[in-house]
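Single-structure report; data block below.
A single protein chain has been omitted; all remaining protein chains appear in their positions.
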Amino acid sequence: MRRVCFFILWFSMLASPAYTAENIVNIYNWSNYISSDVLKEFTQETGIKVNYTTYDSNETLYAKLKANPRTGYDVIVPSTYYVDRMRQQGMLQALDKSRLPNFKHLNPALLNKSYDPGNHYSIPYFWSSTGIVVNSKYPASQRLQAWSTLWNPIYRNQLLLLDDVHEVFSMALMVLGFSPNDTHPEHIRLAYLKLKQLMPNVRLFNNDGVKSLFIDEDLMLGMAWNGDVYQAAQENSALRFIYPKEGFVISIDSMAIPIGASHLNNAYTFINFILRPDIAKKISLATGFATPNLTAYKMMPKVPLNNSMIYPDKKTLQRGRVQDDVGVAESIYQYYWELLKIGG
Amino acid sequence: MNRLARFSYLAVIYCFFYFPIVLLIIYSFNNSTYSLLWHGFTLDWYKQLGDDSDLAVVALHSLEVGVLAASFATLIGTIAATCLYRYRFFGKHLLHGLLFVLIVSPDIVMGISLLILFFLLHMRLGFWTLLLSHITFCIPFVAVTIYSRLTGLDKYIFEAARDLGATDFMSFRRIIIPMLWPAILAGWLLSFTLSLDDVIISFFVTGPDFQILPLYIYSLVRLGLKPELNALCSVMFAITLFIVIAFQLALPKKVNQ
Partner (left out) sequence: MKVDRLFKGTSISMVWLWLSVFALLPTLLVLITSFLKNDPVNLFHWQFSLQNYQALLNPIYFRVFWHSFYVAGLCSLICLVLSYPFAYLLARLDFKYKNLLLFLVIIPFWTSSLIRTYAIISILKAKGLLNSILLTLGIIHHPLTILYTTTAVIIGLVYSLLPFMILPLYANIEKLDTQFIDAARDLGANTLTTFTRVILPLTFPGIMGGIILVFLPAMSMFYIPDILGGAKSLLVGNLIQNEFLSANNWPLGSAVSMVLTLAMGVLLLLYRRANKIGQYHDEPLGEI
């Protein structure tokens, strides 16, 4: 018994990590958003050790930073409207662009958007669009060009929708002709009523299993992110991605530095490193997501470049809308979202 | 009931437990990245696993926390259950209530409230905050298991021990613990399981330099489950199975009282 206790004490002393030299940088990013050789290359070139941890949703990132501003992360990667929200609530540090010489490589079409005017707080990392995914073996798949066709009763219990309040409501708002960032309570209510009509067609709400569901043909039709569809199409070539006529949401995941960051210099070094065209190209090819780095984009091999799934042409891109923080209207959206789910 | 029926029932339940595991192991050889159907045999994922040293570190972290949390939780939980059973003291009902609240509390509420607590206490997030949180949520599971066994004990044993001159501590060490042994073991196993698999609470209370396996898996799932994870779980499963069986077979058998 005594021996067991000593063993446990010794083990616990061994287990607690030693707080060694501070040349580190703490990166908090989405999983699967970088390749490990890029991280190794960074450490080799700069001598800074990377502590790379991951999260799976903006909400949990936000909640964690809100509850404890001293978490110690140096670089985080929130999505568009969360950048907006965190920026307005003073959770992010203003960026000193003079320390980011590689900023010039970014595509101007993706900069200076309403969620962060002048990009004082965020640097785009990856961008994606939300559209319709359909298996081309499905009859009438050619005629699917708009969100509104999903309401057709022949699609009863066939649809997959993303489990995200803003993606789903944006779809309804755009069908009704409103902006996806609409804050007018009456418009939101109308969107809710429109969605209620769609519910019989919805088989499930899901964010994670999208790829396997479409590859294995459990579902033939739904709403998805273009990155997912591109990767799924590698295993099932019958899958198609459609940019709907009424408009579609563009998400830009951006690097930002939170207020409580402990290794500011290293954070800038890291961000500048990622902005290097050859590095941006590497991570884009490794993960399959679209890079906002224009110089890197021009260096890409033909295959992803010409694939409209990942990189839509200019004309299509004009229909794209970025999501902003809806401020106080958030609670209205949440109320109707819960109502939608409880009634369903 | 004849032996055959008895063993069959046990076997059926064991199959129920192991079937998804077997499937998991088979899929770790699946020649496909995202599909959940069989596409052919490959060892690629195990090769990738071998190259990924980060994953090994993460898994090791989880095991460390699991073993430590389970052990401390079992210690505190056993003492708590015994005190609740034997003694009357100030705040007994409150203690009961607290244990109950810990079980009922949804993970997310516990996670966030502990995070705020650590913030107020100016504690740096990392290994220690994680360990303390894990111990805390495991304690009530141990306490409930042990308490339910305690209530089945013959209470006159304590009187008899007293009569023979034993102090409380001696009767705790010499009588209660041996008699509770299966419950203590069950409690330890429960705690280890809970700790190894906890996602939500760990997410909130761990720090940037201490990543654990369930978090790694949970965040990876968001972008599609890679069979490399299946390979990892298969390897861990094989190792634990091997250790447990070897341990059990090698131990000298104690005389069952």
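Should a chain be cited, it is by its letter among A and B, assigned in written order, with residues numbered from 1 in that chain.
The definition used in the following text is that contacts are C-beta pairs under 8 Å (C-beta built on N, C-alpha and C of every residue); 3 or more make two chains touch, one makes a residue touch a chain.
None of these values were measured; they are calculated from a predicted model.
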With the missing chain put back, one of A:Val165, A:Ala238 or A:Met299 would touch it. Which one?
A:Val165
From the list B:Leu49, B:Val65 or B:Leu114, which touches the chain that is not on show?
B:Leu114
Missing-chain contacts on chain A, rising order, are 57, 59-60, 62-63, 66, 88-89, 163, 165, 202-206, 208-209, 216-218, 327-328, 330-331, 334, 337-339, 341-344
Hey, which chain B residues sit against the chain that's not shown?
6, 9-10, 13-14, 16-21, 23-24, 27, 36-37, 76, 79-80, 82-83, 85-89, 91, 95, 97-110, 112-114, 116-117, 132-133, 135-136, 139, 141, 144-153, 155, 158-159, 162, 167-169, 172, 179, 182-183, 185-187, 189-190, 192-193, 196-197, 199, 213-214, 217-218, 221, 225, 229-230, 233, 236-237, 240-241, 244-245, 248-249, 253
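Basically, only the chains that are shown with their structure count from here on.
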Which positions of chain A touch chain B when the two form their complex?
8, 11-12, 15-17, 24, 26, 28, 30-33, 36, 51-57, 60, 63-64, 67-73, 207-212, 215-216, 228, 231-232, 234-236
With touch defined as at the start, can you tell me which chain B residues reach chain A in the complex?
32-37, 52, 54, 64-65, 67-68, 71-72, 112, 115-116, 118-119, 124-128, 131, 203-204, 206-211, 215-216, 218-225
